[in-house]
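Every protein chain except one is present and positioned as in the full complex.
So that you can tell them apart, the chains are marked A and B in the order they are listed, and the count of residues begins at 1 in each.
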Amino acid sequence: MASSFKTRAKLEKNYCGYIFIAPFFITYIVFQLMPLINTFRYAFTDVRAWFVDQSQTSHFVGMDQFKTVVGEMGFKEAFFNTPVMWIMGFIPQLLIALLLASWFTNEKIRVKGQGFFKVIFYMPNIMTATTIGILFLTFIRPNGFIHNICISIGYVKNARMPITGTWFGRGVIAFINFWMWYGQTMIVLIAGILGINPSFFEAASIDGASGWQCFWRITLPLIRPIMTYSLITSLIGGFQMFDVPNMIGAGETAAVFKRDIQTIIMYIKGIAYTGSFAVGKACAASVILFLITAVCSLILFYVMSDRAEAKARRAEKKRAKEAALLEGGDL
Amino acid sequence: MANYGQAGQSIKGGYHARILAMKVFVYIVCILLTIMAILPFVIMVFNASKSRYEINNSYVEWNREITDRFVVSLLPSKSFFANGKYLLTSKALNLPFGRGFLNSILIAGGATLLSVYFSALTAYGFAVYRFKLNKPLYAFIMAIQMVPTQVTVISFVELMYKWHWTDNYLPFILPAIAAPSTVFFLRQYMSSALSIEMVEAGRIDGASEFGIFNRLVLPILKPGMATMAIFAMVTNWNNYLLPSLLLRRTELQTVPMLVAKLNGNKYSTEYGAIYFGLTLSAAPLVVFYLILSKYIIAGVALGGVKE
Partner (left out) sequence: MNKLKRVLCGTLALAMAASMMTACGDDASSTASNGGGTASGGSDSTGGGASGDKTKVKVMTFTDETQTMLDIFCADEANKAITDKYEFEVSLESTASTYIQNVLSDLAGDNAPDLFLADADYAKQFAEQEQTASIADLGITINEDDYYKYTLDFTSRQSDGTRMGLSHQAAPGVVLYRTDYAEQVLGSKDPADVQAAMSDWDKFVETAKKMQENGIFMINGLDELKRCFMNNRDGAWLKDDMTYYCDEATVTKFFETTKELADAGCVQYMENTQWTTNWYNGMQDGVFCFFGCTWYLHYTIKPNCLTTKTGDVDADGNATAADADYKVGNGSYGLWGIVQGPAPYFWGGTWWFGSKKCLEDGTAEAVKAVIEYFCVNDDSMKAYMEKTGDFPSKPGVAEQLSSNNDFLGGQDHYAIFREAAKNVNTKTTTMYDDTFNTAVNDALIEYIVNGMSLDDAIAYIKDKAAETITDMK
């Protein structure tokens, strides 16, 4: 259709396209690109928050701020905690989602009430993150429901003592991430599996493949692009984790493991808007966050799709060659 | 449909038993996950009906139940309205939730309208016009979907300070015009829903380019725009970080900010009221979700949401 349009459209109408897309780009440049460029610019100057220094006098300091930031304890903790909590949540998230997706698309099991389960499993995802954060904080607070369980199993000695433990704090955050997101991943994966051409499965079952083999050999490789997409978007979101750990870390209950759930954005916000309001330094940390996210996404993208595909293609070629050789040998 | 199971029907006798066992297992897991998804909300609502005294002594009750009756401390009590009254009228807490809902609707609604309309406009521009930079600019939009937005949050806030845009809703509404993932989704949607012949017909009738978009194209795009509107609404409603940095005056603050204050208010020990506040903030979203769940699930399956 588009090609037929191309021949018929009057050329002078095409400039209208620029007018149609202009609002998007103007807005993008003003509200996102300019701040992005400023982030990089500020990262190399010792600029302070506007409200403490309205003349915005600043000096070029080169890489100094990057060096300071990288050496800081808070930075190291934040850049350790954030990916760790993300991974702790994402692995079960993907596994459970994959399991559920394979069950829900399995014709033999024919799970009834799928619509209901999907609706329920996805529900936590649309909830306000601050609400979820405070809700779970009230659960782990003394007299909260998780706290009560901890006393009953003897993990906490006293009804008035908070729950302690480095990995407990991270575990709570990871659990919330898992709990909020596995439904979403599941729905995406189901859509992916349902999109696979049924003839693959027919051919496989004619060849006598078991359901398990079908899953490993057909389903998984074919939904890999979708999994890659889920993984990368989740990674980008995970590095920006803020609302839930911020709510839980702000509470009195979390004082003991506050440092263990400090995330990158919490660290950046802290530098920029407390103490001497060092916006420049916060921007240096932001740039590092940007670069790390970009590098990790690219690595994942490469590992998950390109190389695997290339490998598969190479393997196929090799097999074809061998087959050809074999045939040749037969001859 | 994946129907790779059909071939197995005629195999052995133990086969059916195995399928049955599998089925039972699957349902058990699903029911457990259902409980896990709902339980926090159930506890939240039930606790909203308890007095501070009942909550502060819940362990005592909990402990008694282990030997006595198990779920008593989970059951609702009768202070629901007292908690609500305290939360909404207390001068000490000062949490104007009614005003907060209005503010959230204003911000989320404004941002949703702008983002959906202008995304459709942008997508249409890319779909229909063959201008020189069409491909590179569209590739650019695809690429910026991947830029982590929080990276720019500090310099965005600085910009707003410089413009004196604190205590103002524009920083949350205007940037919604540029929503790359919505543009991407609607562009995909157009390739199946929109025919160029129709645009041509509009031109022959003498309609302006803008008129064609508004009167002919928009109605066709409505279902796709509606899906995107739901997600834009939810995302903007839930936004916390930016409003918390830019909105000062209590009467301008949004629901997530007021919820956050339930925690931050160090003078408050009224846990029943806190649960009530959480329930209050969650209830509209649950209703919204249950009404639109069919479309939301379908939207997620289409891959329209990213995060």
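As a convention for this text, contacts are C-beta pairs under 8 Å (C-beta built on N, C-alpha and C of every residue); 3 or more make two chains touch, one makes a residue touch a chain.
Just so you know, these numbers come straight off a predicted model, no measurement behind them.
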{"item": "Which residue of B:Val45, B:Ile212, B:Met233 or B:Leu280 touches the chain not shown here", "value": "B:Met233"}
{"item": "Given B:Tyr15, B:Tyr53 or B:Phe210, the one touching the chain that is not displayed", "value": "B:Tyr53"}
{"item": "Residues in subunit A touching the chain absent from view", "value": "46, 49-52, 54, 68, 72-75, 142, 160-162, 164, 166, 250, 252, 255-256, 258-259, 270-271, 273-278, 281"}
{"item": "Those residues of subunit B which, in the complete complex, touch the missing chain", "value": "51-53, 56, 79, 82-83, 85-86, 89-92, 94, 96, 99, 102-103, 105-106, 108-110, 112-113, 161, 164, 166-167, 169, 222-223, 226, 229-230, 233, 244, 248-252, 264-267, 269-270, 272-273, 291-292, 295"}
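Going forward, only the chains that are shown with their structure count from here on.
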{"item": "Residue ranges of subunit A touching subunit B (in the complex, touch as defined)", "value": "1-2, 4-6, 8-9, 13-21, 23-25, 27-28, 31-32, 34-36, 38-39, 42, 49-51, 96, 99-100, 103, 105-111, 115, 117-124, 126-139, 142-143, 145, 147-148, 151-152, 159, 179, 183-184, 187-188, 190-191, 193-194, 196, 198, 201-202, 204-206, 211, 214, 218-219, 226, 229, 232-234, 236-237, 239-240, 242-243, 247, 250-251, 265, 268-269, 272-273, 279, 282-283, 286-287, 289-290, 293, 297"}
{"item": "Of all residues in subunit B, those that touch subunit A in their complex", "value": "1-8, 19, 22-23, 26-27, 29-30, 33-34, 36-38, 40, 43-44, 47, 55-60, 62-63, 66, 73-74, 118-119, 121-122, 124-131, 133-134, 137, 141, 144, 146-159, 161-162, 174-175, 177-178, 180, 183, 195-197, 199-200, 203, 209, 213, 234, 237-238, 240-241, 245, 255-257, 259-260, 262-264, 271, 274-275, 278, 281-282, 285-286, 288-290, 293-294, 296-297, 300-303, 305-307"}
